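Left out: one protein chain. Kept in place: all the others.
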Amino acid sequence: MLTSKRLSIEEAEILMRGAADEARRMGIPMCIAVTDDSGQLIRFDRMDGGKISSISIAIDKAFTGAAARKGTHVYNQLCVPGEPTFGIHVTNGGHFCVIGGGLPVTVDGQVVGGIGISSGTAIEDQACAEAALNHFREQTGYRP
Amino acid sequence: MLTSKRLSIEEAEILMRGAADEARRMGIPMCIAVTDDSGQLIRFDRMDGGKISSISIAIDKAFTGAAARKGTHVYNQLCVPGEPTFGIHVTNGGHFCVIGGGLPVTVDGQVVGGIGISSGTAIEDQACAEAALNHFREQTGYRP
Amino acid sequence: MLTSKRLSIEEAEILMRGAADEARRMGIPMCIAVTDDSGQLIRFDRMDGGKISSISIAIDKAFTGAAARKGTHVYNQLCVPGEPTFGIHVTNGGHFCVIGGGLPVTVDGQVVGGIGISSGTAIEDQACAEAALNHFREQTGYRP
Partner (left out) sequence: MLTSKRLSIEEAEILMRGAADEARRMGIPMCIAVTDDSGQLIRFDRMDGGKISSISIAIDKAFTGAAARKGTHVYNQLCVPGEPTFGIHVTNGGHFCVIGGGLPVTVDGQVVGGIGISSGTAIEDQACAEAALNHFREQTGYRP
């Protein structure tokens, strides 16, 4: 039997606070999604002013971070015509997102969830996701 | 120019707390979604133990409550083979949900959002959504 | 070679005015769609206050009226479990609508377009579609 660890709703709340605090610092109201290790949604917030088109992008970024176990920005660099991974952006029913801003949440080398941010540029979204992960590690003491 | 009112993220949080408190009283971990007046997601929580299949059901119930401006249980009673509204459950790309547990959130007779609950029976989900609305009205003083 | 007649944008406008006038008489802000003989959209209006969930329903009703060449209410009566036509409501990628309010627009026995109405009950939507057709025939002199 396999045992898996996954984020609780309380731990998703810690990630959410970390992301929202950073978004406020940046002055960009964000859509923020947190999934479990299977990429299934646990928590979502659209901050007042977050973009409508970013709702599903944030959820897809969190799914991709958890399910593919890599930052979505990594796939952005791989998903270039002529490169072997090109085409991955249209898989999974269009839910595989290759725009930066999605990250796996790891604890002791294991993926326990994903976080996805959208409403800024890809660079801003990724910075916000990283700030959320840092906040999560400081608050929980978990090691990546 | 038309002017519309919609729930803020803080008001979505009040609905969320009302729903989660009732879910705990019921002993059923729920998926809870809150949308704006156009049915677009503002907030989502999957309580620890909430069903995977209920993630999209809760979101679709909240969409339907807001966008169709009626409780999803009302459409459940109308969407019976031979009745004129049968078939509405497959419209809107499959996102029109006719299972009880979705309600519009109204303030002074205007729809400002929607709430959708899923993981229990349709009856339990609806009771939980109603408890959330009651809590929202007590806390905010808004009248339906 | 086949020759087909189809509504022009000006004729769609006549149907639209007929529908909107009737909707105002009813006191129900409607979503109104007009398609050509292939079921492809020519014209759409969401009156101020029309339901968000009715946008795609109105378009699907107009498609069905034109493409299947029958009123959607006719299919509503046929699409009952155990009857031979049951299941048609999930065909065409979910765009085959069996809720009353969609009608073919015929001229001299030929389908030249479709009209679909949504935001009221199925009965109200159908009455509004019929009023639009009557207005169209009065204004244009075309015979069904």
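Per-chain residue numbering starts at 1, and chain names A, B and C are given in the order in which the chains are listed.
The rule is short, and it goes like this: a residue touches a chain if its C-beta (ideal position, glycine included) is under 8 Å from a C-beta of that chain, and two chains touch if they have at least 3 such contacts.
Please read these numbers as outputs of a predicted model, since none were measured by experiment.
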Those residues of chain B which, in the complete complex, touch the missing chain: 1-8, 11, 36, 38, 40, 93, 107, 112
Residues of chain A in contact with the chain not shown: 48, 51-54, 56-57, 60, 73, 76-77, 79-81, 86, 89-90, 94, 97-100, 121-123
Touching residues (missing chain, whole complex) on chain C: 8-9, 38, 40-48, 52, 55
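Methods note: only the chains that are shown with their structure count from here on.
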Graph class of chain-chain contacts, one of line, ring, star, complete, other: line
Turning angle required so that chain B lies on chain C, C-alpha fit (0 to 180°, nearest 5): 90
Length of the line joining the C-alpha centres of chain A and chain B, rounded to whole Å: 26
Between chain C and chain B, distance of the C-alpha-averaged centres to the nearest whole Å: 30
Contacts with two or more other chains, residues of chain B listed in rising order: none
